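Got a structure for you, questions after.
Only a portion of the chains appears, each positioned as in the full assembly.
Labels run A and B following the written order; every chain starts at residue 1.
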Amino acid sequence: MTTVKPSNSRLSQKVFDDIKENRKTKHINNFWKDLSHNDEELYNTWNELKSVMSEGEIPYLYKEMIYIAVSIANNCNYCIHSHTYAAKKAGMTDTQQKELLRVILMANKTNALATALGTELDDVFDVSKEEEIRK
Amino acid sequence: MTTVKPSNSRLSQKVFDDIKENRKTKHINNFWKDLSHNDEELYNTWNELKSVMSEGEIPYLYKEMIYIAVSIANNCNYCIHSHTYAAKKAGMTDTQQKELLRVILMANKTNALATALGTELDDVFDVSKEEEIRK
């Protein structure tokens, strides 16, 4: 749809201010604007995202790459573009972008192959069976 | 299907030997065994995989995480298990596995939200428009 005017509810404004501060930008993405008409969902989604993407043991840049991979598999055009933009801002090099694409295409290929073949799980993959074998 | 006996064609044997050497293991996954009945596809897929996953500017461990993310989005049970196994062998910690899952779930959520909202792309995401604006 053509993006509607963002809501100006108090909760929405609070989230928008937090996005601007957190991302050091004046630009609010259309996604957040559209979501602002459901301002509780906006509030929850933004806070969940902030928590999930903040650094832990997976560096932020690789989290953005994982995000892009899921978005391509789910065919979400908006998400592919917004997270590619974010990943580039976070330093993704051209070479990394090409490698990322190759991994995604490769995974897609062997996913389709394993599905086509209907391959059964190897026992070694199964932690619980492994434990039984050890006994 | 119940995994059939692997092919013992010359080409298959060559690939199996390469897998064993490359992965320092005697175990050949059911996926490769099933694929061996189409031995040219086996040969090509294995060589492509070796090339794609070998280190470049994205460390191998993160490539495996991206592989898992695509496999979950594509609902490939076999691939989820085999690449989780590979990622753990490559040193994925419990914390990283939990963070990976959270990123995947978050991406799934905002993918569904952007789809539900039908949000339009922001101009800033579009490199070609950006170039026009710059002129």
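In the analysis below, contacts are C-beta pairs under 8 Å (C-beta built on N, C-alpha and C of every residue); 3 or more make two chains touch, one makes a residue touch a chain.
Bear in mind the structure is a predicted one, so any value in this text is a computation, not a measurement.
Peer 1: Since all chains share one sequence and 2 are shown, how many copies form the whole assembly?
Peer 2: Every protein chain is the same sequence, and there are 6 of them overall.
Heads up, the rule we're going with is that only the chains that are shown with their structure count from here on.
Peer 1: If you fit chain A onto chain B using only Cα atoms, how far does it have to rotate, to the nearest 5°?
Peer 2: Nearest-5 rotation angle for the superposition: 180 degrees.
Peer 1: On a C-alpha centroid basis, what's the spacing between chain A and chain B, in Å?
Peer 2: Spacing between the chain centres: roughly 16 Å.
Peer 1: Taking the touch rule as given, give the residues of chain B at its contact with chain A in the complex, in rising order.
Peer 2: Listed in rising order, the residues of chain B that touch chain A are 1-3, 27, 29-31, 34-35, 41, 45, 48-49, 52-53, 56-58, 62-63, 65-67, 69-74, 76-79, 81-82, 84-85, 93, 95-96, 99-100, 102-104, 106-115, 117-122, 124-126.
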